[in-house]
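Every protein chain but one is kept in place in this view of the complex.
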Amino acid sequence: MKAFTYERATSPEQAAAAVAGRDGAKFIAGGTNLLDLMKLQIEAPTHLVDLQDLGLDKIDATRDGGLRIGALVTNTALASDDRVRAQYGVLTRAIVAGASGQLRNKATTAGNLLQRTRCPYFYDTNLPCNKRAPGSGCAAAEGFSRQLAVIGTSDQCIATYPGDMAIALRLLDATVETVMPDGTGRSIALADFHRLPGDQPWLDNTLAEGELIISVTLPKPIGGRHIYRKVRDRRSYAFALVSVAAVLHDDGTGRVAFGGVAHKPWRSEEAEALLPQGAGAVVERAFAGAAPTDDNKFKITLADRTLASVIAEARS
Amino acid sequence: MQFDAPAGSNIFDDARIVGKSTPRIDGPNKVTGTAPYAYERHDVVADQAYGWIVGAGIAKGRITSMELTAAKAAPGVIAIVTAPDTQPVGKGMDNHAPLFGGSEITHYHQAIACVVAETFEQARAAAALIDTNYDRSTGSFDFDAVRASAPRSGEAETLGDFETAFAEAAVQIDETYTTPGQTHAMMEPLATIAAWDGDKLTLWTSNQMITWAKESLGDILGIDSANVRVDSPYVGGGFGGKLFIRADAVLAALASKAAKRPVKIMMQRPLVANNATHRQATHQRIRLGARMDGHITALSHQNWSYNVEGASGETATAQTAKVYAGANRLTAEYCATLDLPEGNAMRAPGEAVGHLALEVAMDELAEALGMDPIELRVVNEPDAVPGNPGKRFSDRNLVRCLREGADRFGWSERSATPAARREGRWLFGVGVAAGYRGAPTCKSGARVHLADGRIVVETDMTDIGTGTYTIIAQTAAEMMGVPLDHVTVTLGDSSFPASAGSGGQWGATSSTAGVYAACVALRRQIGEVLGFDADDARFEDGSIVAANKAFRLADAGTLSAEDTIRFGKFKKDYDVATYAGHFCEVAVDAYTGETHIRRMLAVCDAGRILNPLSARSQVIGAMVMAAGAALTEELTVDTRFGCFVNHDLAGYEVPVHADIPHQEVIFLDTLDEIVSPMKAKGVGELGICGPGAAIANAIYNATGIRVRDYPLTLDKYLDRLPAIA
Partner (left out) sequence: MTPTGNDNATADNVTGSGSSAAGLAATLMPVGMEVNGMTVALSLDPRTTLLDAMREHLRLNGTKKGCDHGQCGACTVIVNGQRINSCLTLAVMHDGDAVTTIEGLGTVDDLHPMQAAFVKHDGYQCGYCTPGQICSAVSVLKEIAAGVPSHATADLTATPTVTRDEISERMSGNLCRCGAYSNIAEAMVEVAGAEA
C-alpha cells in the first residue's frame, strides 16, 4: 500500500472538489473493497477523502412515495429499515445474501454500487488483466472463468459486477444522485450507472472524475412478490454463480434481473415482458447474444432453472 | 520406557481423569485472546522489525534482474534479502521445492525477497517497489496432459490374479474418480519471529513438529542445530501445512541476520497456497469384481498424482489394502513430475481422497448388486489384512461402527431407489461410507517436575487444536494422583524433551504415553525418597498409599524425571488402525442442484478416547473439512501461468457455518492393547476418511446422478437434474 494523506470531508461539495482537484485522490466510505485492493496495490490512491462525517446516512421518504437512501447508509441499516423490508423486500433479500454481517455493517449503499470485480486475474498483479492494467490482455477469457460473465462481455474483459444489492436496485428502477466537483448535481438511472466493459474495461461505471454519489432513490413501491435467489457454491459468504431478483405479480407479470452474469446488473425489460410464458422464454430473450466460455456456459441453464424456481415459489 | 508387549491391565483401566470429558485447560486463554501465537509475541525479544515476503510472479524460469534502488531508499527500510544475492539454502526434512536463494524459479510465488522495515506498512510498501525481471521458461503444469505417461512409484502391490478374477466376476465396477488440489487453509498463516544471539538462533514460530524443525533449520541454514531453539506453544491450525520448515522461518532467520535485529514475518494469505505446500490432485481408477452374494473377488485401485521432481504423489491407495477382503488384488501408484508448487502432507494424506473414490465405488457396487451398501461392506469384512494376509488387525470394529451407526441414523428408512424422496423443491438422500485410517505411534519424551505437590510437564509436543494440553494434563494428573488444576503443561519448546509431535494422528497416544513413562520414573523417585515401592503404590488425591502406609506427595519435595516411550518391534505383526462408519443426509435443490447437508454422523472405533470432548471436536472438524473436499474445495490450476489462480480465502471456498448442520459423533467403547500403554488411538484424521464419500453417495441417493469429479459443484450435474416445467 502506497503512502497517502487523509482528510475527513465536511460537505459533499467540498469532498467532490477535494478529489477532483488532486491527482490520485479517492473517496473512502466503508472501505471494505477499496482497502482490500489498496493492500494489493490494485488501487493506489495518494490521498483519501473520508466521507463519514457528511451525514448521508438517512433514509427519507420522497414526495412521490419512494425512498431516498443516503449514500452512506450501511448495508445493514438499509436491509433493516422497516419500509424497505415491507415494501422493497427484494432489496433487503439481496443485501443480506451478500458478504457477511461484519462487512454489511461497514459497507455503504454508494460503495457497494462501486464494488469492483472479483475476477481472480484482476486480483493477481502478476497476471494480465485489461481492467487492472489496460493493454495487458484478458487472462480470464481462456482461463478460469467459472465465476465470470456470460453476456455483455468484450474481447477485452469478461469480468462480472459481483454485488447483490445493485441487482435489486436495478430491478426497482432506482436512480443515483450525485454531486459534481463544481457543485452541480445530476441523477443517473441505475440502468445507466454500470457500464459494459467494451474497449475500456477499466471503467466500471459512468461517474465522472470527482463525481460523488450522495443518494440512491427508489420510486414508489410496486407491490408483488419480492424474491431474491442467489445460487453459489457454499451456502453463505460467497459470490453468486447466478442470482435472480424478481418482483412477480399474481397475473404472471413482473420484473426480473440477473446477477453474476455480466459487468452490470442484467435486466431486459423486453425479456421480462415474457414472464407469463415462463422462465425459458425470459431467459432465452434476456441471454440472447450471450458469449459464455466453456467454464461458465452452465450459468445460462442455471439462470433458467433458478428463475423457474423463483416463479414456482411466487405461485405457491 | 520400552513398549514391547501388549499393554495388559494398567492404571488407565480404572482411570478417574483420563477418558473423562474435560474442558480444555488452555480454553480460558484461547477465548480471551491471551494464548500467544507466533507473530504476536511482542514480549519475547525487544526491537522486532517487520518482514514482508515477495513471491515470484512466474512459475518457472530465472530472475534476470531485481531493481532494488527505490525499495532500499523507501522510508523505514532496514534490509532487503534477495534470492539472487543469497546462496540457495539447504533442504530440511521433507522439503522438496527450493525454499530460498539463487535465481532459479521452480514454482509460482516462490519466495524471492524479504523486505525488512521498521513498520509493517513500510515493509509492504517498499516490497511493491522492487522491480523483478524474469526469463520465463516453459513449464509443465497440466496434470491431465502428463498423467498417462507418469511412471509407477515403486512396485505394484498384487495378490492372486486380478485380471482374470475381474474378467470372470459376475458383477464389475470400473470407474474413474478425480480429486483436485486442496490447500490446508489453516486460519493462522505461516508465521515466525527470528532472533540471533551470536551464532545462536531462536525462532518463535508456528510448527507442528519441533524436533524436526530444529534439525531441519540446521540443514537449511548450514548451522549446528544445537544452536537453534524453536518455540511454538500455540499453533493456529496446521493440518500438515506446518509439519516442515517453510519460507517464513527461513526468511525470518536470514532477514534477522541481515537486519541485525529480530524480524517477524507472517506469510501474506494470498501467497500461502502457491508458496507453501498443498494436497495434490488425484486421478483414481477403481475396478471391483464381485460374486452375486456381494463377495469381492477382484479389487484394483490405481492412482495417478504428481509432485515436483523427486517427491511422491498423493497416495490415494493407502487404505485399499486394508479395508475390504478379496483374494485377487492390484494396487499401484503413479506420479508425474510437474512444475507446480510442492505437494506434501495434508490431513490424512492419501486416505482422505482415497476414500472419496473407494467408498463411492463400493456404493456403486452395492447398487449393481442390488445390495444394501452396509451389508456389502459387512460381507467383505476381512479376517486378516487383505493385502497382506500374514498380518493381523490389532483391534478392528468396523462392522460395529456401521451397524450401530445405521441404528442411530435411521438407515432402515433409506429408499434404495435413488431420487425417490422429494419435498417441494428439495430432493432428499442418505449415504454411508466406511472409514479407515492407520494409527501409528512415534517415540515421545517428556520431563515431569514435582514441587509442593504440584506437577509441571515439559515436552516439545505441540497442540495444534488437538487438545494436547488437556490430555497430557489428564495423564499426569492420573499418574501422580493430583487434581487436574495441580498440573501445568508446557509445550512446543525445543529445549524440552523431544516428542512425537503432531501429525499422522499419532500425537495423542504417543505423547501421553511419553508423559506416562516420565511419570512412572517420577513415581519411582518419589518411592525412593519416601521409602515405598512405587510400582505397587496408589497415587490419589495428593496422597500415596503403598503397603498399607500413607504418604503425602508434597513431602517428596522437589524432584524431576524424564523418560521417552519407545515402541517395540512386536507391533509390526499387527495393522493398528482406526475405523469409522460415516453417515450423511443431504437435500439437493431439484432446480439448481445446490446441496445442503442436513445431518452428519460418525461412529468411531479408536480405542480409548482420552478426552471425549476434544476428540469429538477433532472428528466433527475433520467432517467439516471432508464436506469442503466433497462440495466446494478446489485449487484451480491455470496451466498457462502454472499457478493456483484462486489463491485466497474468497476464491478457495472452505465450508462456512451455514454449510454445516448439527453433527453427531459416537465413540465405541473399545481398547487397543497393541497401540500403546494408553490403549488409545488418534481420531483427527479418521474423521476426514469417509464423510466426503458419504455426502457423494447421499447426493446420488437424492438425485440418481453420480458425479465422480470432485468437488461436486452444481455445474457438473445441472443438466441431469429433473426437467423443469
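Letters are used for the chains, namely A and B, taken in the order the chains are written, and counting of residues starts over at 1 for each.
In this section, a residue touches a chain if its C-beta (ideal position, glycine included) is under 8 Å from a C-beta of that chain, and two chains touch if they have at least 3 such contacts.
This is a predicted model, so every value here is computed, not measured.
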Subject >> Chain not shown: contacting residue from B:Ala56, B:Ile105, B:Ala150 or B:Val235 >> reply: B:Val235
Original post:
Among B:Leu203, B:Met266 or B:Ala500, which residue is in touch with the absent chain?
Top reply: B:Met266
Original post:
Of B:Gly294, B:Gly405, B:Gly514 or B:Pro655, which sits in contact with the chain we cannot see?
Top reply: B:Pro655
**OP:** Pick out the residues on chain A that sit against the missing chain.
**Re:** 1-6, 28, 30-32, 35-36, 39, 46-48, 50, 52, 76, 79-80, 82, 85-86, 89, 92-93, 96-97, 99-103, 105-106, 235-237
Original post:
Since one chain has been left out of the picture, which residues of chain B touch it in the full complex?
Top reply: 23-24, 26-37, 39-40, 42, 48, 50, 70, 73-76, 118-122, 125-126, 129, 184-189, 234-239, 266, 268-270, 464-467, 613-614, 616-618, 620-625, 648-650, 654-663
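Note that only the chains that are shown with their structure count from here on.
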Subject >> Complex interface listing, chain B residues touching chain A >> reply: 57-58, 75, 121, 124-125, 128, 270, 425, 589, 591-592, 594, 596, 631-632, 636, 638, 640-641, 643, 645-648, 650-651, 653, 655-659, 711, 713-715, 718-719, 721, 724-725
Original post:
For the complex, which residues does chain A have touching chain B?
Top reply: 1-3, 39-41, 118, 120-121, 123-127, 139, 142-144, 146, 231-239, 241, 278-279, 298, 301-302, 304-306, 308-309, 312-313
